[in-house]
Structure formats: C-alpha cells, structure tokens
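Reading through the structure tokens given below for one structure.
Shown here: the complex without one of its protein chains, the others still in place.
Think of it as A and B in the order they're written, each chain with its own count starting at 1.
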Amino acid sequence: MTGYGAARLLREGLRGHRGWTPAWRSPEPKPDYDVVIVGGGGHGLATAYYLARVHGVRRVAVVEKGWIGGGNTGRNTTVVRSSYFYPESVALYDLALRLYEGLSRELDFNIMLSQRGILTVAHTEMEMDVCARIVNAMQINGTDAELFDAERVRRVAPLLATSPGSRYPVLGGFWQGRAGVARHDAVAWGYARAADRLGVDIIQNCEVLDFIVENGACAGVVTARGPIRAGRVGLAAASHSAVLAAKAGFELPLHVYTLQAMVSEPIKPALDTVVLSLGTGVYVSQSDKGELVFGGGIDRVTSFAQRGNPPVQEAVISGLLEMFPAFGQLKLMRQWAGIVDVAPDSSPIIGPSPLPGLFLNCGWGTGGFKAIPAGGFLMAHLLARGEHHEISRPFDLDRFARGALIDEAAGSGIAH
Amino acid sequence: MQIFTCPFCGARDETEFRFMGEAGKQRPEGGRAVGEAEWAAYLYLQRNEKGPVREIWMHQPCGELFLLARDNVTHAAEPGVGLRPEGA
Partner (left out) sequence: MARRLPQGGRIDRARPIPFSFDGKALSGFAGDTLASALLANGVSTVGRSFKYHRPRGVFGHWTEEPNAILDVTRDGRREPDARATTVYLEEGRTLAAASVNAAPDAERDRLAVIDAFARFLPAGFYYKTFLWPRWGLFEPAIRAMAGLGRLDPGWLPAAPAAPCNRACDVLVVGAGPAGLAAARSAAEGGRSVLLVDDRREPGGVLLWRGGEVEGQAAEAWIADTLAAIARAGGTVMSDTTAYGVYDHGLVCALQRGAEGAPDRLWRIRAGHIVVAAGAIERPLVFADNDLPGVLSAEAGLAYLRQYGVLVGERVVVAANNDAAYPVALALREAGAHVSLVDNRPAPRLRRLAEDGGVAVLAGERVVRAEGRRAVRAATLASGARIEADALLVSGGFTPTAHLYCQAKGKLAWDDALLAFVPGAPVEGVSVVGAANGVFGLAAAVAEARAAVAVPKSGGAPAARDPAALDAAPAWPNGDAGGRAWIDLQSDVTVKDVGIAARENYASVEHLKRYTTLGMATDQGKTSNVNGIAALAAATGRAPGEVGTTTYRPPYVPVPFSAIAGLRGGERMNPVRRLPLEARHRALGATLGEYGGWLRPAYYGPGDMTEAVAREIRAAREAVAVFDASPLGKIEVIGPDAARFMDFQSYMTLSTLAPGRMRYGFMLEETGIVFDDGVVSRLDENRFRVSCSTSHVAAMHARFETWRQDQFDPARLFIHNATTHWATLAVSGPLSRLLMERLSIVADLSDAALPHMAFVEGRFAGGPATVARVSFTGERGYEVSVPAARAAELHERLLAAGRDLGVAPLGIEALMALRAEKGFVVVGLDTDGTTMPHDLGFGGPRLKRTGDFVGKRSLFTQAAEAADRKQLVGLDTVDGAPLPRGAHVVARDGGRLRSEGFVTSSYASPALRRPVALGLVARGAARHGEEVTLRHLGRELRARLRPPCAYDAKGDRLNA
C-alpha cells in the first residue's frame, strides 16, 4: 500500500514512519526510450505523466540536469489564474486551471491548491475601462471574472491603501475567484511521483549536452551520463531551451531575463487573496506558512546568473508598501531569482521545432507555473500523436512568421 | 547592480543603459520582397548564447549605441566599444 491519506499517516505514525517508500525512484538511464523529455520542471514532469496516463506511452524518461522542480517551478510566486484576454490564452490557461482543480486527488498528492481569488487593482479611469474590457472578454471566453468597485476591493483586501490621497488611489479592479495559489514544489513532486508509478524514469543530475541527429531528425540526446536514444524528444527546459536550440541547429524567438521573487517573515493571516496592482506592477499573496510572497517587474538584462538585483528589489518593495502601508512593519526574509524565457508576445511556444522529432514547450516567461498541467497535457498530446491539440495550435512557432502573435499586453494593456 | 562602461561617458550604473539587441543582426533589404521567414527571423530570433556575448546597448543619457562584450553568467563586462572607428 503506497497511497497517501489520513489513514496511512495514522498507521505510519504508529510505527515510526518506517513504511514510507521513495516518492520516485532514481533509476539509471536506459539506452533508449519512446520519448525523452529534457527538463524535470513542472512542464516536463507533467508531460511525462500525461504521456503515460492519457496516451499509454510508458517508455518515457525525464532528464534533469539538477534536481527536479529546481528551476522556475520552484522559484515562482505560485499564482494560478486564467485571467487572460484572448480566447486562445483563456483556452490554454483555463485548461490548466481546470486540471489544477482536480489535481490533488488525481495525483494522490496534496498540491494545496488554494482558490482564494486574484484581485487586479485599477487606479485610473482608463485602467478601469481596461478592466471592464478584460472582464467582458473573460466572460465571453467562458471563464469567471467580475468587475469590482472600490468598496468590493476594500472588502477582499482591507489593508490595501485605497484613499484618494494615495499615490495610486483605488477605483476598483477585476476579480477572478477561481484563481489562487498552489504549493509549487508539490506540483513537481506530485507529477513526478505519479509519473514514476506509471513507469516513467526520472533521471536527475543528468545534463543534456547535445542532440543525436540522424537522417535530419532528432533521435535522442547526449547527456553527461551517456547517450539516450528516443523516438521523440520533448524540450521543456525554459531558458535553457533557447541555449539547447543552438545544439539542434536553430534559434528561438526568446529573450532570457531575470525575474525576482521575495518573501517576508511569516505572520498570522493578514492578506486573504492575491493582489496585483496595475499602478505598481507588484503582485502579492500570503502563503499558508504566513509569509508574504511577492514580485514585480522583470529585470531586462539578459542573464543566466539567477541572482537578485537591488534596483528591482527597491522598486518592488516600495511598490508593495505603497499598496499596503501596514506591511512597512515587516522584513524581507528571503529573495531569489529565476531565469525566464520570454517570447516576443509573452505567450508560450508549444509545437514542433525546426528539427524533426524534437518538440518544444518553452517561452512561458513569467507565467509558466500556472500553466503546468496544460503545458504537460498539450505537450504529451503532441509527443504521442505528432500533431497539435486544438488548444496548442495557435501557440506554434509558426505564428511569428505568420504575424499571428498572441500578445496579451497588446490586447489588454496588461502583461502576464 | 552592474557597472557598464560607455565608451564616451565612462563607467556608469546599469540603470542608465538600455539593451538594444544581440550584435550582428542585419535588417533585411528589399521591403515587401523580403521572405516571410527571413523577416520573422530578423524581428524575433535570438542566438541566446550562454556565457560570453556581444550586444548592442544604448547609454541613455548620451544616446550613444555601443558594443558591449560581457558574460551573462558571471556578469563580467568589458568596457564598451564605439560602433564606428574614430574619425569615420
């Protein structure tokens, strides 16, 4: 019996927790697989899980250069939402949100999805108009959204500075109640454990150095632990997808930037929802541990250093205090950075690459965590069938040549 | 907070600079006749090298574009170099 649950915890508690077994194995890589996925983040692990679960493809390996979930999956501010403007985006992110809603039970792993809602706060009449435009778009596209006036904003975020004398007075905003946060590490671990049980090999500390190319097609990967052959290869390595693309002989339309996140010391509950200000660009929520988790704009200097930078910190923290003056009594406990791969339209790239046999799932920029289940689901479809699911079709690499970009910032005035 | 060196103004804080693009990109000639893929490549593709890179930056206070050789992993940055030889 390897399932989780209260009864199991009780039993293990009584016998000193000796019965727990590995959440996933650490197998040696086999010489070949049907599918090899490069990148053991949320998207790669979810891809492996859905390949095995939905498509019955079980000879699958996920190769990860470090430890699973150690990239952007474990470095984000854990927000999940589908508050997007274009129907293509809503279809994608709402698929993710719907999968998230059933994920804890499906994986038998509590990912602590907490649908406490996201409030996007507007400070000018023009921003209010934009909010109305988005709310209408979301409702038409079939997801939940509400336009809030200042009073309703005050009700869900009483500590928010809303007075007309504020630098950013609050006129209202929009609300997606199904949005919220989830425990980011648990998403990676839950998918890893479930995929492992279906026979997927998760191979950590195994950097991919190159691709095996035969007859003009990708036939596997060369790793630090030797070559691994594969019928199809999925590339889900975020910013390193762009670096690895060069090994496969092509370039990607991606920029690599640093996104910082920060947490305060833990306090008793003080903020019940996710709040994003259109004035400061800062977003914040309070974790179940009590820490305020927040971030803001990206640092537009290409960097693979994964380090913080004081100018951005100062801007983000001063923005946070402008929104919530009472948070001025708190302290910064930890700060870190992720490397985000941003496409020109800030939408992801899912689809075949220029090298046959190699498929892409990248370009999630600052918004990859919220999309993990959909990214995995669609990528699995692509790898199993060799063709797009209808939801991923608009996100193909070909959209750039066609000029059919899906630019949320362009359509709504609000970026991801 | 990095220090970059404008070839004209000297060492300044990174907040004064603006990244313009990877060095070496050529705008395709031919207007409407340029191929769709070639145009998209010009608009969007990036080499995304990890480590030493050569980029074009603008020092905003003086407005000059220059070549910056730096390392995007270690953040070591060489002094910027003007785009045109002296006297040209």
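Operating definition for what follows: a contact is a pair of C-beta atoms (placed from the backbone, for glycine too) under 8 Å apart; a residue touches a chain by one contact, two chains touch by 3 or more.
Since the model is a prediction, treat every value here as computed from it, not as a measurement.
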item: Partners of the unshown chain among those that are drawn; value: A, B
item: Candidates A:198, A:267 or A:391 - the one touching the absent chain; value: A:267
item: Residue touching the undisplayed chain, where the options are A:320, A:371 or A:397; value: A:320
item: Touch list for subunit A against the chain that is not drawn; value: 4-6, 8-10, 12-14, 16-18, 20-26, 66-70, 74, 87, 104-105, 108-110, 112-115, 124, 126, 129-137, 139-142, 147, 158-159, 167, 183, 185-186, 189-190, 204, 264-270, 280, 288-290, 307-310, 313-315, 317-322, 325-336, 344, 401-405, 407, 409-411, 413
item: Missing-partner contacts on subunit B, residue numbers; value: 1-3, 14, 18, 20, 27-32, 34, 36, 39, 43, 58, 60, 63-65, 74-75, 77, 83-84
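Everything below uses one rule, namely that only the chains that are shown with their structure count from here on.
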item: Whole-Å gap between the CA centroids of subunit A and subunit B; value: 30
item: Subunit B residues within the subunit A interface of the complex; value: 1-2, 14-15, 19, 36-37, 39-41, 43-50, 53, 55, 72-75
item: Subunit A residues within the subunit B interface of the complex; value: 239-240, 242-243, 245-246, 251-256, 300-305, 309-311, 344, 400-402
